[in-house]
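With one protein chain held back, the other chains of the complex are shown just where they sit.
Up next is chain A:
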Amino acid sequence: MNLFKSTVGRKILMAVTGLMLVGFITVHLLGNLSVFAGADAINAYAKHLHDLGPLVWVFRLVMLLLFAVHITFGVQLYLENRAATPDNYAIQKTLVTTFSAKTMVFTGLIILAFLLYHLLHFTVQITNPEISAQNLPLVDGHLDVFTMVTLSFQKVFISLVYIVAMIALTLHIFHGLSSWVQTLGLSTGSSQDKVTYIGKIVAIAYGLAYIAIPLLLLARIVK
């Protein structure tokens, strides 16, 4: 089908999957922020997720599909674009593009690497078994996710990994959250469209909120 091969079709697929991933990180962020509301809040949130049962697997499958489509085309487009540009100028100048736009595939791959680590850390819980919820005493009959999270982020290495990854995510959606408007043919004026600015502001807000979690726990401002 043309959609999977065309230069525009693949960009549209990337924009749609990218936006759905943004939907995911929005819900995920709201859930994560419950750590600031205390142990009961985040433990209850974790319990709700567990109680979804088989739905969790449906959700995981959808996420896998979104990532697969987004990453496959992202890497494909990147490789084609490199092949189309074999030689550099002696003086290489750009006028309006951003660091964030130029590094999309790299920030994307950092996110992917982080995602694998993140799943091993909090989902499979094998990177730091001594502080994993599976091995901590239950509270009121359910897993103590709060203690796992706070003890994790008190470790400098873990916090740094998360902070670097969240900087990459912020850079990625800084371009992504304005780029989709153009890709889906919704922009009407120049690159100065208002939505572009809103997208960039939202990206920074997400970044700050995501980084606040490991940062405040590491600094023991939140315990």
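FYI, a contact is a pair of C-beta atoms (placed from the backbone, for glycine too) under 8 Å apart; a residue touches a chain by one contact, two chains touch by 3 or more; residues count from 1.
By our rule, contacts and distances are computed from a predicted model.
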| item | value |
| --- | --- |
| Among "Succinate dehydrogenase subunit B", "Cytochrome B", "Protein-arginine kinase" or "Spermidine/putrescine ABC transporter ATP-binding subunit", UniProt-listed name of the chain not shown | "Succinate dehydrogenase subunit B" |
| Residue in contact with the excluded chain [from A:L138, A:L184 or A:I198] | A:L184 |
| Listed residues A:P54, A:P86 or A:P129, member touching the removed chain | A:P86 |
| Where the missing chain touches chain A, by residue | 2-3, 6-12, 77, 80-81, 83-97, 101-102, 104, 175, 178-179, 181-191 |
